[in-house]
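Complex shown without one protein chain; remaining protein chains in place.
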Amino acid sequence: MDLATFLVQCLNAVQYGLLLFLVASGLTLIFGIMGVINLAHGSFYMLGAYLAFALSPIFGDQFALRLVAGVVLAAAFGYVLEWAFFSFLYQRDHLQQVLLTYALILVFEELRSLAVGNDVHGVPVPPWLSGSFRLGGLMEYPWYRVFASVACLVVAFALYAVVNRTRLGMMIRAGASNRDMVRGLGVDIRRLYRIVFAGGVALAALAGMIAAPLSSVYPGMGSSVLIVCFVVVVIGGIGSITGALVASLLVGFVDTFGKVFFAEWSGVGVYLLMAVVLVWRPEGLMKRAV
Amino acid sequence: MRPTFTTLATALVATAFAAPAFAQSGPIKVGLMLPYSGTYASLGNAIENGFKLYVQEQGGKLGGREVQYFKVDDESEPSKATDNVNKLIKRDGVDVLVGTVHSGVALAMAKAARENNVLMVIPNAGADAITGALCSAGVVRSSFSNWQPGYAMGIVAGQKGVKRAMTVTWNYAAGTESVKGFAEGLEKGGGKVIKDLNLPFPGVEFQALLTEIAAQKPDAVYSFFAGGGAVKFVKDYAAAGLNKTIPLYGPGFLTDGTLEAQGASAQGMLTTLHYADDLNTPRNNAFRKAYAIAYKAQPDVYSVQGYDAAQILAAGLKAVDGDLSAGKRDALTTAMHKTVVDSPRGKFALSAAGNPIQDMYLREVKGNNNEFRSIAVKALADPARGCKL
Amino acid sequence: MRSDGIVTAPLNDTRAEVGELPDIGRREAGGWAVPTAAVLVLALLPLVLSPYAQDVVVRIAIYAVFALSLELLVGATGLVSLGHAAFLGIGAYAAVMGSGESGASLFFLVPIALAIAAAYALCVGLLSLRTRGVYFIMVTLAFAQMAYFVFHDTKVGGGSDGIFLYVKPVMQIAGTTVLDLANRAHFYYAVLVVLAATYAFIALLLGSRFGHALAGIRVNEQRMRAAGFSTTPYKLAAFVIAGALAGLAGLLLAVKDGGVNPELLSWHTSGEVLLMIILGGIGSLRGAVIGAIAFTLLKEACQSEALLGPLASHWQLTLGLVIIGFVAALPRGLIGLVERVRQVGAPRG
Partner (left out) sequence: MADASPTASTAATGTPLLSARGLGRRFGGLAAVDDVSIDLAVGQIHAVIGTNGAGKSTLVNMLSGELAPSAGSVHFAGHDVTRWPQPRRARAGLGRSYQRTTLFPEFSLAENCRLAAQAGAPRPWRFWERASADRAGLATALRVLAEAGLAADAERVAGTLSHGGKRQLEIAMCLATAPQALLLDEPLAGMGAEETGRMLALLTTLKATHAILLVEHDMDAVFKVADRVTVMVNGQVIASDVPERIRTDRAVQIAYLGDEAPTLAAGAAALLPEGAGPALGRPGGRPR
């Protein structure tokens, strides 16, 4: 392929990678800090998308407001869910966590189908982002995709700042590396967990809301994202935000160019990538040596 | 304690599924194996409604016998298909199978139907093999073969002077079969497919493929997607500005039941299908009226397929006065194959392999409707490759 | 792994004489009596059961083999795998592709299915055992997903529609057919034998030094290393054996369904088999079997309109809630319940 095409493909890879990062970062935090494996995380992505769909008529063109409202709702939902459900999982072993969250997926999917049915729905792009610009001689690139990438980047940096600059972030990092130590520091661990979980849900939901206008909303949109996110977390290293970012981008590139060059085998690419990383660094790319 | 549990459980199984005795008199047992949960649930309901509508029009009787329904949710889950179909065949002892939407499931059903010598009418699943290599006298289809709409669109593209085309679809049978049909039709018109693009099902990350299309600059693109994929692909295609320079063609499923979600990005798209909602024939209008009254909802192509499934079955049963005994079997199946179905989509006959020989319509998206434009191919028959019938 | 605690087997009473020590391998009270009785009952069932009921029994029996193979991994070794369906599917594909258009002998198919499933298990094991806990779960899931895509996307296994098994395998000795799986009775008893053999094999395995080493690793791998066990080879061996047995179950499933489909490898299958063993009760072979029965019946119940009316079409909701309630209330599964009942009934010193 010529250079221009190559560059555009890179752009696509980055854009996909960043979106993945938004979902995976929440997942990796929840893993890293609570040590809970949450299969239902994909459902939060779906929740976000459907929130965007449900809220768009209410807020109309107030896109920013819609996002904020969605994030707040999702965070609240996450906070409650942690209190009502996940807080009982910490003492359980991984096996039971897997089964309980697996059951949660079934429940969420059915609730979704009861609430909004099984049809596909589109979500409008805000007018001020609806245009697109010419990209070389090739094609037009919608402004909204640019926005999506930028938004993801902003969130990524914000997240990075929170984790590395604030007291909460300090506790999070400590929690990710050594849970006992945090307890030692006299931190209210339950509250920390609740906040982190709510944050994780909010992140996934935000990703869903940003993606909704691009992907539209449809049944089962969560679980396809989930497994790729697992791969991202494994590659990046549990609990590491930076790792999640790097891994997401890697996956983005492998997926994008896989589709172009080995159409038939493209589905396998990301998993091969994971295998390679496992051979090379079983703890993931960015796992701190503890 | 434990042994009693084990035996109790097995006993439970035993009693729960003891098969009822087969009956020649009494109602005809129709097994509806359709998706009632998950992504295809709405299709399943449409098909069931269509089927029942026709039976009601016949006074609730087929071949002079009452109809008794048995329902199983096939979950669109091929790996469970054999178990699910056996519930109908072996547990409920149905005389006729009606189903389903998902091709993989339908293939397993057809196999079971053949092995247990049960009649089967397929109201949607388009897998070519069902009326091809795996065809059998007792299995007929009221819908289409994946090949048909693709081929028709290929012909249309050829007429429009398309020389270099590309195809995009998911890595799954329905997609690849549809794409093959298109390529075949296009070559008739002197064009050819320069590249097939595909991605894992049910992935929806299309940007890479769109970029590839933009780079190759074909005269046209043919794509097969359904549900969420269809919506997203059409939107992304338009968002990438490709629809301005490179027309996007596809089978009707690309724009059926998805227009509300696709919105502006689908306007003016051309698709081929064996049905169009606004088909202005007395038969279609009557059907739509009756359906709307019966179910307070607008029918779609799936309701039509369900409706016609009942018609084909009725024709067969009529010929033998509802006598399903082995002796009358041949007469029954022959009648089903010979019947000319007066369908809302227009009259059609069945091929030897049991697939409709039907007109393929060219439709154009206007607003939220697929408007009938012209007949793309008249009385198109599936090649039924590999069928011995 | 945080597998400590869940998998505590019932404490054996100390009636044994010195030298005949309490044997954690034989974790089931009553030893072989109960399984043998169950097998006899199953062997007699065809006399009373309708053909459909027989099929259901066969189906459950095959799932039981599958569940037993996973129990060896999760219950006995403490390795929670969320990708076990891959081996089931690979075994099934191996069987179908091996028998081709004209069918093949079981003498050929069984080894093939076992070997290929084991081979993939070896590869996955080598990689995934470099990780532990949450990682291990995710990695096994991911590799199962990879196998899924290979069969679903590529021409390797007939794509998304899968492949049919045109001729069911037979077993011929000196020209005479001794076993023809196309015959319902033959197949029924073949499956029964496989189930019994698998159960016996795993029970034997757990009673052996190898099994005790696995138990030690499950309870406290650190201590085992300190004692001088190189634990990874043990875990790998368990992983491969479990994979091979799952492959055997896959072969039976392919024969039963007369074909294979990539959905067999989907992660929902992996989830369901995990459900089976925890429903029945982790850390007990019987639990795995009971779990297979219970799960199949539970799903039937959730889907039956007769029981739940309109809710039946939303059976996943019911199933999900039931699972949550169950895991929350009975972490040790039905076996645990049985034990509790027994202990209440006859408290032991």
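The letters A, B and C name the chains in turn, as written, and every chain counts its residues from 1.
Keep this in mind: a residue touches a chain if its C-beta (ideal position, glycine included) is under 8 Å from a C-beta of that chain, and two chains touch if they have at least 3 such contacts.
If you're wondering where the values come from, they're calculated on a predicted model, not measured in any experiment.
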Hidden partner chain, touching residue among C:133, C:250 or C:271: C:133
Omitted-chain contact residue, chosen from C:130, C:186, C:212 or C:342: C:212
Residue ranges of chain C at the interface with the undisplayed chain: 1-2, 8-9, 11-12, 14, 16, 18-25, 132-134, 204-205, 207-213, 215-216, 219-231, 234, 237
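We take it that only the chains that are shown with their structure count from here on.
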Centre-to-centre distance between chain C and chain A (centres being mean Cα positions), rounded to whole Å: 33
Touching two or more other chains - residues of chain B: 37, 41, 171, 200
Multi-chain contact residues (two or more partners), chain C: 149, 152-154, 314, 316
Touching residues (chain side chain C, partner chain B) in the complex: 30, 34, 37-38, 41-42, 45, 48-53, 55-57, 59-60, 149, 152-154, 159-162, 164, 256-259, 261, 263-264, 266, 269, 286, 289-290, 293-294, 297, 300, 303, 305, 312-316, 334-335, 338, 341-342
Chain B to chain A touching residues, read off their complex: 37-42, 171, 196-200, 202-205, 207-212, 214-215, 227-228, 230-232, 235-236, 239-242, 257-258, 260-263
Of chain A, residues touching chain C in the complex: 31, 35, 37, 88, 92-96, 98-100, 102-107, 109-111, 113-114, 227, 230-231, 233-234, 238, 264-268, 271-272, 274-275, 278-279, 282-284
